[in-house]
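Reading through the C-alpha cells given below for one structure.
Removed from the display is one protein chain of the complex; every other protein chain stays in position.
For clarity, chains are labelled A and B in written order, and residue numbers in each chain start from 1.
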Amino acid sequence: MDPILVTQGLNLVFAVAVLAVLALGLAVVFGLLGVLNLAHGEFIMVGAYCAWATTAAGLPYVAAIPLAIAVCGGLGLTVERWLIRPLYRRPFDTLVATWGLSLLLRKAAEAAFGLSFRNVAMPLPGTVRVLGTDYPGYRLLLIAISAAIVGGLMLWYRRSRTGLRIRAMVGNPDLAQAVGIRATRLAAGTFAAGTCLAGLGGVMIAPLVPLQPLMGLDFVLRSFFALVIGGLGSAVGLFAGSAVIGGVDSLVSALLDATWGYFAVLVVAILFLWRRPGGLFAR
Amino acid sequence: MSMGNLTPTRRRLLAGGAAAFGAAPAILSGIARAADKDFKIGIFLPLSGPAALFGPTGRACAELAADEINKAGGILGRQVRLLPTDGGTAPAEAAKSAVRLMLEEKVDMLLGSHDSAVRGAIATTVKGKVPYVYTPVYEGGECSPNIYCLGETPDQQGGPAIGWLATERKARTYYLIGNDYGWPRKTNERARRLIADQGGSVIAEEYLPLGAPNKFEEAVTRIKAARPDVVLITLVGADNVNFNRTFAGFGLDRDIARFAFLLEENTLAGIGADASRELYACMGYFADLDWPTNRQFKAAYAAKFGDKAPALSTIGVDSFTGIKFARALVEKAKGTDARACMAASEGLRFDTVTAPAIMRGRHVDKTMFLARCQGTKFEVIKTFGFVPSGTACGA
Partner (left out) sequence: MSVPRLDFDDLAGGYGTTEVVHGISGAAAAGQVLCIVGRNGVGKSSLIRMLSGHLPAWRGTVRLEGRAVTDLPPAGRRRLGISYCPQERPVFDDLTVRDNLILMRRDRSLDGFAPFIGRFPVLERRLDQQAGTMSGGEKKILSFARGLAEMTPLVLLDEPSEGVQWENILHMADLIRERRAAGTTFVVVEQNLAFAERIADRYLVLDQGRVVLEGPRSAIDRAALLPRLHV
C-alpha cells in the first residue's frame, strides 16, 4: 500500500481518537447534567500544565496522570459546589458562569506561568514502522489509549452500579431521589469526572501541542461540534460525532489543505445545527 | 505638497488664546511649559491580543533607551517621555489611539511594534504629520512618507539563509508553509525569487488559516511525500510551535532542514529541544548573542529591571533600537518637520544593540545573524554585515 496513504489514514484515525477523548468530558457533563461547560478547554490546559510540572520536576511522565486527576478533580468539585450547583436547570446562566470560569482559569494560568510558551518533552520519542510507513509511536499509543478510555468509560457506565445510578438520575431525577440516590453527590462526582477527563486529555496531548494559557480555546470548539453532530449522552453518538468532525477535517486537510479542512468542519457543523439540531441519531 | 507639521501652528493658536485671557497663574503656566518641553513619543506595543507576550519586553526596552537618552541630555535638549498605547487591538482602535495621541497628547513622534494591518491604519491616519518609526520584523515595501522601517525584511532574512543553505547544505528544493495573511504571502513571494536566484525550486506552497485551531499531521505527511531539502516556515506563534513539534514527531527532522522566518526565543521555547534539530532562523538579534554591545545592553537591562525583567527577543528589543533611532533622526533633522526628517534619514548611521546600522530609503542596512537551534538556544553560525533591506523608498 502507498505509505503516504497509510500515513494519512492513520492521521485520520488519530484525529478521531483524540477528538473523542477531548470531547468525552464535555459530553459527560453536557449529556448527563445538561451543563455546557465552556471552561472544558481550560481544564485540558490545566491537565497539560500538570504534565509540564511533572516533567519539570524530573518525575516520570505517568506521574502526570494522578496529578492531573487530583488537580482537575479538586477544581471540578469546588466549581461544581460553588458555581454549577446553584445553577442546574438554568442553561443560559451556566453558560455565562462557565464562560467566566474559563476567563478566570486562563488569567490564573497567565499569572502563575506567564504567557510564554512551554514545551513538554515527548515521553515516547521516535517512529514505529506500521504497514510500510513510519508513524510517530506516541501518536499510535494515544490512539490505543483513547480507544481504551472511551470504551472503558462506556462499559463502566453500562455495567457498574454507579453508572446504573447515574442513568437512573438522568432518566428520572424525582424517582432517583425516592429510591435514595443522593443526586447532589452523584452530580458533583459526574461533573468532577468530566473535568478529570479533560485533564487526562490535556496530559495526553501536552507533548504534541503549544503549551500556553490560551491553548484551551483550540479544543473546546471542535469538541462542541462533535457533540452537535453526535447528539448527547450516547457512546455511539460521541464516536460518530468525533468521526464526522475529526474525519472531515483530516480528510479534507489531506486532500486539499487545512483551510478547506477547517471550512468543511464549519459547514458540516452549521448544516447539522440548522437541519438536524438533535444530531445524527435524533428521532 | 504641504507636509508641514501641524503642531506648531496649533501651539501658537493656543498660546494666543492664553494671552487673550491674560490671567493664567504663573505656576500653572510653568508646569504647562515643563510638560510642553518634553519630547513625547507615542509608542504602540502589543499590550493585548495574541502578541501580548511581547508587550512588557517592548515597554521595558523602550524605557531603558529613553533613560539612557535622558541621562545624556534628551532629544534636542528635551526630556523624552513615552506614552505606551495598545497596538495589539483591531486596526480601527489603533487609528483612534493615534488620533488621540496627536490631538490631545500632541506627541512629537510615533513608534510602533505591531502587525502590518495596524501599521496601515496608523499610516493612513497620521498621513506623515509626525515621524512614525515602525520597528518589528515585517514583509517590506512600506513607503508612505515620514515612516521609517527598522525591522528585518524577507530579503535580510531569506537572502543570507537561502544562500547559505544552497552553498553549505546543497539545498535545491523548497516547501513553503505559512499562515494565511499578508506577511507570509509577501515573504514567500520574495523567497521564491531568492530561491530562483540560487537555482533552486519551490515544490509546493501552502497556507493555513490564522487564528484557527490548526493541526499539522496532514501537512507534515504531504511534506514527507514531497521530500524537499528545506521547509520555509512563515507560520507564527502557536502554529509555528505546533508545526515544528509535529514535524519532528514524524521524524522528518532527520532529513529535512527547516528555516523559519519568525523564530525567536519564546517560540523556540515552545518548540522544545526534542523538536529543534536542523531548524534555522535569521534575525537581527538573539538574546544570547555574545557581542560586547549586547553584553552591555543586557547588563543595563538587568540593572534597571532586575531578575523579574521580561525575557528578551528581537521583538521587544526592536523598541530600544527604535527610540535610539528616533534620537539620531531628530537630532540630525534638528526637529520633527517631515521634510527635514525624511532628508536627514537618508544615510543616517545609528547605534543598535548589535552593530551600527545605516538607513537607506527609510529602511535599514543592518547586521543579520544566521543561527541554528541547539536545544532551546540559538547558535549563530554566520554573521552578515550591512544586509540591504530590499526596499528603498524615494524621497
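Here is the rule we go by: a contact is a pair of C-beta atoms (placed from the backbone, for glycine too) under 8 Å apart; a residue touches a chain by one contact, two chains touch by 3 or more.
This structure is a prediction, so every number in the text was calculated from the model and none was measured.
Listed by label, the shown chains that the missing chain touches in the whole complex are A.
In the complete complex, the residue from A:Ala108, A:Leu164, A:Val236 or A:Val267 that touches the missing chain is A:Leu164.
Touch with the chain omitted from the figure is made, among A:Cys72, A:Leu105 or A:Ala183, by A:Ala183.
Annotation: of A:Leu59, A:Ala144 or A:Leu175, A:Leu175 touches the absent chain (contact as defined above). Taking the complete complex into account, residues 161, 164-165, 167-168, 170-172, 174-183 of chain A touch the chain not shown.
One rule holds in what follows: only the chains that are shown with their structure count from here on.
Note: centroid distance chain A to chain B, computed from Cα atoms, is 38 Å. For chain B in complex with chain A, the residues that touch the partner chain are 50, 52-53, 180, 206-209, 212-219, 221-222, 224-225, 237-238, 241-242, 245-246, 249-251, 266-267, 269-275, 311, 376.
Chain A contributes residues 4, 7-8, 11, 14-15, 114-122, 125-127, 134-136, 138-139, 207-212, 214-215, 217-219, 221-222, 249-250, 253-254, 257-259, 261-262 to its touches with chain B in the complex.
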